[in-house]
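Note that one protein chain is taken out, while the other chains of the complex remain in position.
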Amino acid sequence: MPGSSFGESLRLTTFGESHGPAMGAVVDGMPAGIPVALDELQAALDRRRPGRLSATTGRIEGDRAEYLSGIFEGRTLGTPIAVIVRNTDARPSDYDELRTEYRPGHADRSTVLKHGFRDHRGGGRASGRETVGRVIGGYFAQRLLPAACRVTAWIESLGPFRSLPDAERGRYGMRGVDDDRIEAYLAELKASGESVGALIACTIDQPPTGLGEPVFHKLKSDLARAVMSVGAVTAFEYGLGHGFGAEHGSAVTQTESNFGGIEGGISTGERIRFGCVVRPPSTVGEKAKAGRHDPCIAPRVLPVIEAMALLVLADHLLRQAAIDRFQPRPLSP
Amino acid sequence: MPGSSFGESLRLTTFGESHGPAMGAVVDGMPAGIPVALDELQAALDRRRPGRLSATTGRIEGDRAEYLSGIFEGRTLGTPIAVIVRNTDARPSDYDELRTEYRPGHADRSTVLKHGFRDHRGGGRASGRETVGRVIGGYFAQRLLPAACRVTAWIESLGPFRSLPDAERGRYGMRGVDDDRIEAYLAELKASGESVGALIACTIDQPPTGLGEPVFHKLKSDLARAVMSVGAVTAFEYGLGHGFGAEHGSAVTQTESNFGGIEGGISTGERIRFGCVVRPPSTVGEKAKAGRHDPCIAPRVLPVIEAMALLVLADHLLRQAAIDRFQPRPLSP
Amino acid sequence: MPGSSFGESLRLTTFGESHGPAMGAVVDGMPAGIPVALDELQAALDRRRPGRLSATTGRIEGDRAEYLSGIFEGRTLGTPIAVIVRNTDARPSDYDELRTEYRPGHADRSTVLKHGFRDHRGGGRASGRETVGRVIGGYFAQRLLPAACRVTAWIESLGPFRSLPDAERGRYGMRGVDDDRIEAYLAELKASGESVGALIACTIDQPPTGLGEPVFHKLKSDLARAVMSVGAVTAFEYGLGHGFGAEHGSAVTQTESNFGGIEGGISTGERIRFGCVVRPPSTVGEKAKAGRHDPCIAPRVLPVIEAMALLVLADHLLRQAAIDRFQPRPLSP
Partner (left out) sequence: MPGSSFGESLRLTTFGESHGPAMGAVVDGMPAGIPVALDELQAALDRRRPGRLSATTGRIEGDRAEYLSGIFEGRTLGTPIAVIVRNTDARPSDYDELRTEYRPGHADRSTVLKHGFRDHRGGGRASGRETVGRVIGGYFAQRLLPAACRVTAWIESLGPFRSLPDAERGRYGMRGVDDDRIEAYLAELKASGESVGALIACTIDQPPTGLGEPVFHKLKSDLARAVMSVGAVTAFEYGLGHGFGAEHGSAVTQTESNFGGIEGGISTGERIRFGCVVRPPSTVGEKAKAGRHDPCIAPRVLPVIEAMALLVLADHLLRQAAIDRFQPRPLSP
């Protein structure tokens, strides 16, 4: 399967280079008759937009979702849903020097190693801008899931800050940390041409039960792949995760929640919790001061992480729905 | 795609329940004419066998590989390669009490949630025994890769022990740690009905360049899914991994190796390094003392982690081989 | 997707060369709890066995199905079902001359064109013997379909004979034609080193409604691919089929059954009718007299055609089951 499709039963195909005419997404496999609303989709896209937060990249993109197919009278038709977003603010001249230069930590060099040819004007498909398609896919995935199922990502730690459990999520996606302090910190980083990584956490409340398959398509492995496919993510864990490595069995088995809502690769219906790490953007120094670069991408990545989790859940839900039809699960297991 | 197949161009399909007649693997997509040797495959299987190490589960399985198809006169035919391993030591009576009991951290409960029906005699497909098929697949994947490409996993930390860089890998898969000390520690755990987790590291030396695709099938995401699909693995990282979360960009970009041999999701030819965490087995207490259970599964998991990495590399190599044919990569990038 | 897998939601993977140790099939994606019976599967295999009919190839194969996984206490487990059949009657010495000889109409030459290497002892994967795996898959597919849905193939014409509508299907798979007359005709062909083609028809009574997808996976196109993948089949049609080519619209639209139970690629619930052509075996002359070759393969192909249709129906049914769960179809359309 070529690289720009994700999912089996609910399949997202994305396209678009950061400096080409448009980004887009095709969602195939949605059942018919599901109510959808373009303004909700637009709101989801607005959450990942750069320029939304003062310290993030200066590139202002309208990111207006334009619907091309698959929806009729406010409901899905069961046919592929295509949505595009025009690239209105690309300034190719900013990138002329990159024709012969490879940025560390970017796909510049490896794309040439792979293809012998690339669009030097930007990251192409490896740009953060490709996440537009993921957010579009995530919106439709969410429409398929039960209303009670909620996916919520937040920043667990960023530079000197730590989120507080159960606190409200602020504008920057941290819990119980004052937005102004984060903004000031990020502005300072930007001014000094510096960047920083972050830890992200995500919970799935009231997930459908029975999602995941026993061997290669465990729910945890499909979530891992989905989240690790986001550009800057360098680590993934679920449940106790990294903590398990130094733990004894007697301690772990006492609390069921340590298994992160997934047993044998299959969801139990309990809250699923996973985490991931985003590395600091590799553009630093003078270029970082001048250009349109985020000092930390975690705030913008949150809706992307949520979208990927939603896509995994919806894809598995469709498969489980078929199984249920033949062998109804007992009501009280 | 149903859950027991892995890979696109090189596809591994595994089958077999821990207490059924046999485990097996079908490897489809291998080019023809590749030399293979059943004794090498047998040696790979022997590495994952329980009972090989004194402190591990008492179940002694011959695990003799029986070849059924796809090989002729010592070379692959380009047709599906099928290999089975009989289950000779299953003692179903050991498991009678499990007909109505769900073990924590196992798939017992979630399998019923999913299917409404299960084989109570053991883990079924969720048993560690399913990794037999992964090791078979890994052997054939390795035959496809360049001889210079070497995949090596070891235990980075286990209980009180830490591996030493560059030291030799011992019988238990740790580097520079005395095997007798590990054996004594594991025997003690076993005697007290306790278990422990571990950190595993893996390097890929001299990987082919250009492997991985920019968006959903980045090499890092396919490695993550592959490794996280192994039963007890709860976390994955590559390059600096978790370390990136608290790092500044200026520190990270100084050393190229921090990117773990993968840029923009595509291999650069430099050494790839990833790590994962295995949780402590959840069978503890009196049952762990009496039954055939490992106090730590990390030593047996090492060949499985290597097999999964080999499968990902070989699958991507086949895809890249097709691309190369149309657009030869420059010799000196 | 490598070439030996068929289906998306219900996936059949087959393996085995005609002169290797065994043929086999893995069926993945079956829901759990479906009752299955090995003796029914054996009966299905017996129908395709050569040597069953006096005029067919002299090779007597036991073709005893051996179950390896996926079934417990007479019901499916929801895990991959693996079944193998040993090759007991292979006599490689019969084929020594074929090491350097390419038989016309066989895969001998094209396999070398593809792979540069082959098992010269027989057809390898291109042998009619690979249909063992298809029949195994078809059995399990049938278990998934509603009991009322019946797939029936027969020989419409063979040499001088024509089937009679509504007559009983005889031992050779023709309707209303005396078996002894067919047997005498085939024996005569065999004695003279001659072979003959045939027309096959197949009906699907009471198919589930809504199967098929509007564009590339229309039910008619998936049936066509399935049936055309059988070795000797050279043509496929459904509904009026070839007859449509010379027809006027006013004539066609008068009878709904002309559309063959499929409209817009989707089953309507009415009887589906399709047909196919098998070419005469290309082994003729002295070799055909001496060897173990059928003068007409149509009688043995019937259960294979049925199996392929069953696999297509069951695969689409699983997909439609998922859609139904989200958007129940109206009871009276």
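Miscellaneous remarks
Here the chain labels run A, B and C in written order, and each chain numbers its own residues starting at 1.
The rule we apply is simple: a contact is a pair of C-beta atoms (placed from the backbone, for glycine too) under 8 Å apart; a residue touches a chain by one contact, two chains touch by 3 or more.
Predicted model only: the values in this text are computed from it and were never measured.
In the complete complex, the hidden chain is touched by one of A:Q42, A:T79, A:Q206 or A:S250, namely A:T79.
Checked against the hidden chain, the listed residues C:D63, C:E194 or C:E306 yield one contact partner: C:E194. Among C:V278, C:L302 or C:A321, only C:V278 touches the chain that is left out of the view. Residue C:Q327 is the one among C:Q42, C:T152, C:Q206 or C:Q327 that touches the chain not shown.
Counting over the whole complex, chain C has residues 1-6, 8, 14, 104-117, 123-126, 130, 157, 193-199, 209-210, 212-218, 220-229, 231, 234-242, 244-250, 252-253, 256, 259-260, 262-269, 277-285, 288, 320, 323, 327-330, 333 touching the chain that is not drawn.
By the touch definition given at the top, chain B reaches the unshown chain through residues 8-9, 31-34, 78-79, 144, 214, 318-319, 321-327. For chain A, the residues touching the absent chain in the complete assembly are 1-5, 8-11, 13-17, 20-24, 26, 28-29, 31-33, 66-70, 72, 75, 77-82, 84, 114-119, 124-125.
Assume only the chains that are shown with their structure count from here on.
Centre-to-centre, using mean CA coordinates, chain A is 45 Å away from chain C.
Averaged C-alpha coordinates give centres for chain A and chain B that are 27 Å from one another. We define each chain's centre as the mean of its Cα atoms; on that basis chain B and chain C are separated by 38 Å. Shared interface positions of chain A, defined as residues touching 2 or more other chains, are 8, 214, 323, 327.
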